[in-house]
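Each chain you see keeps its place in the complex, though not every chain is here.
Note that the chains are named A, B, C and D in the order they appear, and that numbering of residues resets to 1 at the start of each chain.
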């Protein structure tokens, strides 16, 4: 909120599944280069919010803007499709379960979208894939199938795949929580590196330590509302709300027991 | 020996396709009727036994006889040398000739046959003949299919027994021309029984002769075919 | 379309449809019996039984049912098996569909999560107890739909017994085609009746499937 | 009458020629059934209702009636409305469409079974629905369903015998022809069963290789 116009601007976001209100009037502004963590108990609506940003779960109310473009527009079907496909190219997303394409090799996972959507030639796409895979340390596995990789390796490829579209924003939805503990660090390292390059990121996570070390701001969500937000030092060490305190206490108990 | 068994059972089982009017076919009451059943029934009557009619697809009809599924085929089967190697024939109980039909304005002489597509029924005597003549042969399940194919020009001519074909065309209202300038043969239709039962053969032949003698045969023939076809 | 003719012969097609249904029911019963034995053999711990089970499936699925019927019906007497046409039809088709059903059942059983059998075994259940109480009830649900597909195929393949002189629906149609030269009318009636039978069986399978999945 | 296999050699060439026809029909129909099945599945799952319903009726017609009737209607019926398809083509189309409907059921299930996350991942990259379907979902669905599709192809081989009703001289019809001349049903049917079985074994072997190839990428 340091600049005039936020890079990502979520205004009065509302979302219901049937009668279940999952997001209740959420507001969130993210500046260019800022890194925001979202924490909160299961079912609080974190994923739903993240998915709303590229309209995977369209909102039932409110607006989402990326720079000067509104994302969740109400357009006739064909127009909407063209619009959203364009927008999504600018937003990289990384999922808990990687969602790599199992029938394609690592290389093809990365080149598929650039070739199809940006009309890159084979050579260009290959160069791009090699660049991104080098960045995440996966260049040696370029000709493997996803099934031949560990979880941490899969997630790094998934990040490279998203980066290959040169997105303006990266969204991470519990990118490490499906990983064996030993594999978490390698993925976190890649994310830290992105942070250093000033990629704008929104990160849903259960890892308080990681959130504290890379994020500019932390949001605590519960039952569809933002209960508290602020710099990590404050949220983690000195939360105001009782709900936040409770959550953090339980969470740390479960983790270290 | 076969004869004894039939007498003992009190019934003779005769087979036909049930799809070859006017010789054998199902009427509106789903009964198998026609010239063949009538002849079969009359023979049975004269032998002092009941008759039981079995209908079965033509491709397997001799197989069924050999496998003892019935005692005789009274189904308008032409007597040929090849068949005589595996079954014995009683009769002939009628004769017919091979006929070739074409669409009006189409093929009109036997000389053109070598250029024609010839349709016939699989397993009939005509098939072997046509192949021997070196014609371009297409085989089908039965006369209805043959007539459809001729109608739509996918075959140029069809080969069939004259009587059945003429009656069929009357039924369907189609009017095809018969090619007349080829050397036609007469065929005897016989009753097929398993080999090695001379008594049964004799008994059936006796009955057949007797009905031809006393006018019953003519009555039957008039009723179903409209004339004597001996 | 000769509707008058269709109306006249329709009752006889209905009779024939009953033969088709009867044939299907008996064949299905025999098929399921064969399949239970076949599955037991294929999952047995005795290599010989496993081999016999596999050979049964392979031979009967590997050759056309029509040919199997011919061999049984026409060839049987040469080796002393005398069956009337209906019996031969039921036995021939039943043993044939049993081979397909064996694979369906075996597939359902082996696709029950391995952990289920293991959990039962660690509680101390014998192999058979685990199979009967834990694996089979779950496999049952998985096999209803594919068995329904087997049944559908079976109903249609009863048409094959026309070739060995059982007058069921298809041969009724063929006989009338022979007599009336009206193939389309006759096949239309037969086709309709087949569809009704298959539709009803399909409903029953869906109902059973839904019921099995209810919990 | 005992068994006498000495009648076979004289007719072996007819029977083997029939086997070639059988293989040709099977291959042709297999191709039709494979791509037809994918197309039908995609229509059933994603097309608007106006398109879906006619196809559903079409599918039910094929699922609900014997193949024999379908072949008959395609060959003898279409020509009545002016479409003259040669017997071989009618056989390939009839057999192919019949099994396309069966395959489509399998494809539908396997398309639905592809993890929802796959489409989402593709969509977040900016691929359109059709692009995601074509490049991500269908290839996976096809891969997962190869074994049962293979079984359908093997069933198709056996049902190719029915194409004899429209006069294609495939294996079964050739045997009947030989039997018509020799009246030795048992011998020829055993021979034909053996030939079908060999073709079948060949198909199974190919299928196993394909499965192993697929397994390698899993």
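By definition in this document, a contact is a pair of C-beta atoms (placed from the backbone, for glycine too) under 8 Å apart; a residue touches a chain by one contact, two chains touch by 3 or more.
All of these numbers come straight from a predicted model, not from anything done at the bench.
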Practice problem: Report the copy number of every chain type across the entire complex, expressed with the labels provided. | Solution: A x2, B x1, C x1, D x1
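Basically, only the chains that are shown with their structure count from here on.
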Exercise. If every step must land on a chain the current one touches, say how few steps get you from chain A to chain D.
Key: 1
Quiz item: More C-beta pairs touching across which pair, B-D or B-C?
Solution: B-C
Exercise. Select the chain whose centre, defined as the mean of its C-alpha atoms, is least distant from the mean of all protein C-alpha atoms.
Key: D
Quiz item: Compared with chain C, which chain's mean CA position is the farthest off?
Solution: A
Quiz item: How many Å are there between the centre of chain B and the centre of chain C, using C-alpha atoms for each centre?
Solution: 36
Quiz item: When the C-alpha atoms of chain A and chain C are each averaged to a single point, how far apart are the two points in Å?
Solution: 53
Self-check item: Shared interface positions of chain B, touching two or more other chains
Solution: 59-60, 63, 66, 141, 145, 148
Quiz item: Counting only residues that touch at least 2 other chains, which ones in chain D make the list?
Solution: 1, 76, 185
Quiz item: Which of the chains are touching one another, listed as pairs?
Solution: A-D, B-C, B-D, C-D
Practice problem: Provide the residue numbers of chain C that touch chain D in the complex, in ascending order. | Solution: 59, 61-68, 70-71, 74-75, 78, 103, 149, 152-153, 156-157, 159, 170, 183-184, 187, 190-191, 194-195, 198-199
Quiz item: Okay, in this complex, where on chain A does chain D touch?
Solution: 54, 56, 81, 85-86, 88-89, 91-93, 95, 97, 99-103, 112-113, 116-117, 145, 147, 158, 161-162, 165
Quiz item: What residues on chain B touch chain D, complex-wise?
Solution: 59-60, 62-63, 66, 82-83, 85-87, 122-123, 127-128, 138-141, 145, 148, 152, 154
